[in-house]
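Have a look at the structure below before the remarks.
Left out: one protein chain. Kept in place: all the others.
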Amino acid sequence: MFKKVLIANRGEIAVRIIRACREMGMATVAVFSDADRAALHVSHADEAYLLGHAAATESYLNIAKVLEVARHSGAQAIHPGYGFLSENSRFARACAEAGVKFIGPPAAAMELMGSKTRARQAMQAANVPMVPGSARGLSAQEAADLAARIGFPVMIKAAAGGGGKGMRLVRAPGELESAFATAQSEALRAFNDGEVYLEKLIENPRHIEIQVIADEHGNIVHLGERECSLQRRHQKVVEEAPSAVVDEDLRRRMGTVAVQAARSAGYTSAGTVEFLVDGARNFFFLEMNTRLQVEHPVTELVTGLDLVHLQLRIAAGEKLPFRQEDVALRGHAIECRIYAEDPENNFFPSPGTITRLLRPSGPGVRDDSGVYEGWTVPLDYDPMLSKLIVHAPDRASALARMRRAISEYFVGGIKTNLPLFQRILEHPDFVAARIDTGFLDRLLASPASAKASSSKLDDIAAVSAALFTAATAPPAGNGRRSDDPQRSVTSAWKRAARDEGIERL
Amino acid sequence: MFKKVLIANRGEIAVRIIRACREMGMATVAVFSDADRAALHVSHADEAYLLGHAAATESYLNIAKVLEVARHSGAQAIHPGYGFLSENSRFARACAEAGVKFIGPPAAAMELMGSKTRARQAMQAANVPMVPGSARGLSAQEAADLAARIGFPVMIKAAAGGGGKGMRLVRAPGELESAFATAQSEALRAFNDGEVYLEKLIENPRHIEIQVIADEHGNIVHLGERECSLQRRHQKVVEEAPSAVVDEDLRRRMGTVAVQAARSAGYTSAGTVEFLVDGARNFFFLEMNTRLQVEHPVTELVTGLDLVHLQLRIAAGEKLPFRQEDVALRGHAIECRIYAEDPENNFFPSPGTITRLLRPSGPGVRDDSGVYEGWTVPLDYDPMLSKLIVHAPDRASALARMRRAISEYFVGGIKTNLPLFQRILEHPDFVAARIDTGFLDRLLASPASAKASSSKLDDIAAVSAALFTAATAPPAGNGRRSDDPQRSVTSAWKRAARDEGIERL
Amino acid sequence: MIYEVIIQGKTRRVELLRTGSGWQCKLDGKDFLADVAFPRPGLLSILVDGKSYEVKQQAVAGENSIVIGQERFSVAVRDPRSLASRRRAGYDEQGVKKITAPMPGKVVRILAPAGTAVESGQAVLVIEAMKMQNELKSPKKGRVKKLNVSEGAAVEAGQSLAEVE
Partner (left out) sequence: MIYEVIIQGKTRRVELLRTGSGWQCKLDGKDFLADVAFPRPGLLSILVDGKSYEVKQQAVAGENSIVIGQERFSVAVRDPRSLASRRRAGYDEQGVKKITAPMPGKVVRILAPAGTAVESGQAVLVIEAMKMQNELKSPKKGRVKKLNVSEGAAVEAGQSLAEVE
């Protein structure tokens, strides 16, 4: 087993991997950018080294620098987490050349699956059911022709893409050109690769994915499905396991296809095969993610396994400690991705300092967080603050538990998408599991049902606002007492207040 | 199902029950004493009412007041938690008379099991294996005679007792009289009942208990065992499930006895049958706790069930939603009880204000806490701050996970027993599960192996102390900047510092 | 103490009097007693007729709100005597509306140069932040009066980027 592991990532996933390494008795090496010196993953690790400036290209994407740190620190393996270098095969090869174990699949498998077009070809060869479309990069003109042939609506996707970046839905010929351009430039920006292709859109599909795990001795097992249909602009927002529409039979069939897809790619470590599932429960191969997924915890909770522990064991050459028939699902798990973004304003990112952080806990609640009270969320990276996951005996109680957990969660000083989850979790269609990949965008388009918040609550809020102000008002005449509990926090209010001519504070 | 439930308790268990009620859509009514106005259970509940002064007898033990609140608020049921009124049959009867459902067993069962002496008689009748000793309250003289007959060492126990209060170990005739007196006065103080009895001591036994759950339709199921041998002065400190010495066969035999004990007592709701297990794995009935146990979460994690949810369903008249054969154990769970007490000073309670609270989280970690940063732990009640529970696929990884969680836990401003757990979790005998009820007291008697903390760490600590001081040093001449991050916390240091003539701060 | 609280647009008058057992409150003339505790700065626990509310104070970029559960109430507390506050009624001066940057970022594309006729909701420019591209749309039907930024420019939160008339 490795003595020392470098984590080439930041935020909550870096912390989550550091925890796994610690639990397995491995020393941890963190890397950080100028923006992250005070980040949680730095103080949680046994060692930490600066990579460079905040810009990802100069830090978390800087292969040479990461490997230099690995060499210097004597790390025997590197876990890339997700995002950043996690699906970069050049990095995987560079690790091999540097004699450091890359914790993930072989570079060849990453390259095959990394290019959606080549992946399509390979999967077609392996008779994996596919969505109609192009199997290679296209010019704007070719895209227009193909779209005309297979018919609108169509999706434009970045060949090197992932996470919805460089992805555009086109409903009519008129929109194609500008969408193509945006997708291409976004792809270029995000992946240094402008290649895009085109696929027919399956109307109102579910996004259901299968977790696979494979060792280096040819053993491949699937760990059931995750229901990831709740997406905003193709970004997953809420995930759960199991899926309400997947029964034992469908699970076995999808799992078998996923395992065979992984096998045909010579896959090892943890990976995910994504499918679109239509109303008739036909499933089509979407793509394979050659890394740990953000939503991996829901699978961990229903299977009772720890995927990062398994990744580490597998990378160290161990065999899978269980067989397919040993895998059993218990209960229901749901994950909400807590982002620093403003649901009331186009979900614009809301970086800034977290002035107050109240985190949920208690029975069945897991909070995989990368932030702390006082931390300033930098503008430079993905604004995910935390993954909130719950586990309960059944879906109904899991939903109730998540509602309870969300109601306990408070992040002061920045906007978050917490209020959005309240809306989702109470929506009758979501409660009934009547969801598809368009559900959330439709929900967001509909007016936020101005549920007449009991005027009682209005009263309490009004009085509270006055109370907060009163609590910081100086005792007549002399200045504010320095032991004033309210002082620190209300300063922001006072500033704003002054502009508005508030009662002298 | 109930619309509104009153929680007649405080601290972490009140919060835990409020969470369960919320998850089941029931409104919650909290009660509090003068000392607890700002407590977590008050702000988490939908309603909250003052009972009276801090003294438990005037608040959490005040039956009339609690029932008055129940009546006033329209609560349909009362959950007593553990401690306080949870095993008080008079309270259970008073609830019935007031037309409020007491969430727990029938008063008769509480009375039977509540008196250890009557319980012994009943269990003997039911052929439950017993430890030799008296089955009734004794005078000092009778105790001396009986002890002489069955031989030392013996235990003196309060008939109404629980949680180690009014309990004394006597190894030689000389110690008997004073021990008897202390036990009696402690019992009187704690339970208003000085009756004590005597039992032969089983040398180096394990304390292993069986969780039972029974509905009001005659269905009784056991949920496996908990290993609770890690005790300090008969107070459980660390619990786990399953026990390393209990195999399928022993589990079935102990479970069967536990179920039959519960049945003979006409038991309903959640309860625990405690056994002593000797080196040859013979088990002897110790007592039955007619309430939810502090350590119930380890059972929840390995069974995937929620015991408080089940208590509520059962109290509402529902049938158990599963049968014995449906109960399966998965993985391993460990609980540590985090107390505000000083392990370096006889575990004296350490009340005070929590100036900083860093709580562990992440995979497999559950923190059932009743405190928050800024909360002042009152002197008036049991000093438990939180229950920290971990779950992992096997015991070894559960131990590693708990070590990791403990290393993340920090409570500033008061002393806690966190350092103790570090010692326990690293002890070779505990790691090998070679434990008995005397393990911890022996460990504590042995010098805290002054594991030469790497002088490197000494250096870091020394420099850090200076850094904290330097960070608050005023820029030459003018006063401290008010945006100084260090200001608030170092005040205590500064105070102490001044007395010692520190560099002017 | 007397406060004028503008909450969700509505203006409420709050009178507070600290008493022994708590706070005597008068809200728009209606009296009630509140038992209040401040567990931590920015948080308060308030009991009114036994009902318990955990209230949080939220301040993001000078925008203040009160949070109860996940319900947000934007508020401003004003001194009735202050006149300054009387002004600033509507933000909208003679039909010209500004498009401002909701957060720091970089202008990656201008879609509607000055002079362009635009529909309400039509994209005027694209800014990128945190690796996401976001289109900023015209708040009204009209004509792009002027653009204050060019492609590639770094912009601050609240900075005025364009005006539509």
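Read from first to last, the chains carry the letters A, B and C; within each, the first residue is number 1.
Methods note: contacts are C-beta pairs under 8 Å (C-beta built on N, C-alpha and C of every residue); 3 or more make two chains touch, one makes a residue touch a chain.
This structure is a prediction, so every number in the text was calculated from the model and none was measured.
**Q** Counting the whole assembly, list the visible chains that the omitted chain makes contact with.
**A** Checking the complete complex, the chain left out touches A, B.
**Q** Pick from B:64, B:396 or B:467: which residue touches the chain that isn't shown?
**A** That would be B:467, which touches the missing chain.
**Q** Out of B:145, B:394 or B:459, point to the residue that touches the absent chain in the complete complex.
**A** Answering carefully, the residue with contact to the hidden chain is B:459.
**Q** I'm checking contacts with the chain that's been left out. Which of B:3, B:171, B:356 or B:434 qualifies?
**A** Checking each option in B:3, B:171, B:356 or B:434, the one touching the absent chain turns out to be B:356.
**Q** Considering the whole complex rather than only what is displayed, give the residues of chain B touching the chain that is not shown.
**A** 165, 182, 185-186, 189-190, 342, 345-346, 348-352, 355-356, 358, 379-383, 406-407, 410, 412-415, 418-419, 421-422, 453, 457-471, 473, 485-490, 492-493, 495-497, 499-504
**Q** Which residues does chain A use to touch the chain missing from this display?
**A** 30, 37-38, 42-49, 72-73, 372-375
Methods note: only the chains that are shown with their structure count from here on.
**Q** State the chain with the largest centre-to-centre distance from chain B, centres being mean CA positions.
**A** Farthest by centroid: C.
**Q** Can you compute the centre-to-centre distance for chain A and chain C, using the mean CA position of each chain? Integer Å is fine.
**A** Centre separation, chain A to chain C: 29 Å.
**Q** Once you find the CA centre of chain B and the CA centre of chain C, what distance in Å lies between them?
**A** So the centroids are 47 Å from each other.
**Q** Report the inter-centroid distance (CA atoms only) between chain A and chain B in whole Å.
**A** 38
**Q** In chain C, what residues contact two or more other chains?
**A** Each of 38, 40 in chain C touches at least two other chains.
**Q** Please output the residue numbers of chain B that touch at least 2 other chains, ranges allowed.
**A** 44
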